[in-house]
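For this view, one protein chain was removed and the others were kept in their places.
Moving on to chain A:
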Amino acid sequence: MRVVESGELSAAEVAAGFAAGREDSLAEAYRRWSSLVFSVALKTLGDRADAEDVTQQVFVSAWRGRSTFDPAAGSLSAWLVGITKHRIADRLAARGRDQRTLTAVGGVREEARVAPADDRVVDRLVIADELNKLDDPRRTILGLVFYEDQTYAEIAERLDLPLGTVKSHVRRGLLHLRDRLKEVTHGTPGA
């Protein structure tokens, strides 16, 4: 049995292995991206069983359709996120049908439609996750900016850091989050 060591392969290497049909690359892709897939599905669908089903479907259909994945066209995670949105849309459409059937059969009041998985759900989850992965004090500083809406002066005083240092961390942190978000949801870094 193979054991995949984490943190050694670049995203591009995992993507290349996946495209080449390597099962350990599938496992690595799952290790890296299943939380995002599951969380986007859970947040959009609001149902754990449905989110589990969607996650399973995403990785199964991604593996079976790996010949249509082009590493040159974008990152593996972006491709998986795209599949996730489709699967979620399918699930919502099925719910809509069920709901209409129920409405027709039992006169049940049609519930408000759940919003489809928009990019903001994905982006928020990616940003929150990447924020968590930052080293301190950058993580704490950006957390105070984002979650607590603190001013740089307040943060500088609270953390006993020079104001310029706080500003620099915020700027670089923002740029880092931008790069990560691009890599995860679009293509390769810098692309």
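Rule of thumb we're sticking to: contacts are C-beta pairs under 8 Å (C-beta built on N, C-alpha and C of every residue); 3 or more make two chains touch, one makes a residue touch a chain; residues count from 1.
The criterion applied here is as follows: contacts and distances are computed from a predicted model.
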Name per UniProt, for the chain absent here [options: "ATP synthase subunit a", "histidine kinase", "Regulator of SigK" or "Response regulatory domain-containing protein"] = "Regulator of SigK"
Option touching the unshown chain, where A:Ala15, A:Leu45, A:Ile88 or A:Leu142 are the choices | A:Leu142
Taking the full complex into account, what residues of chain A touch the chain not shown?
-> 1-6, 23-24, 26-28, 30-31, 34-39, 42, 51-52, 55-56, 59-60, 63-64, 120, 123-125, 127-129, 131-132, 142, 145-147, 149, 152, 167-168, 170-172, 174-175, 177-178, 181
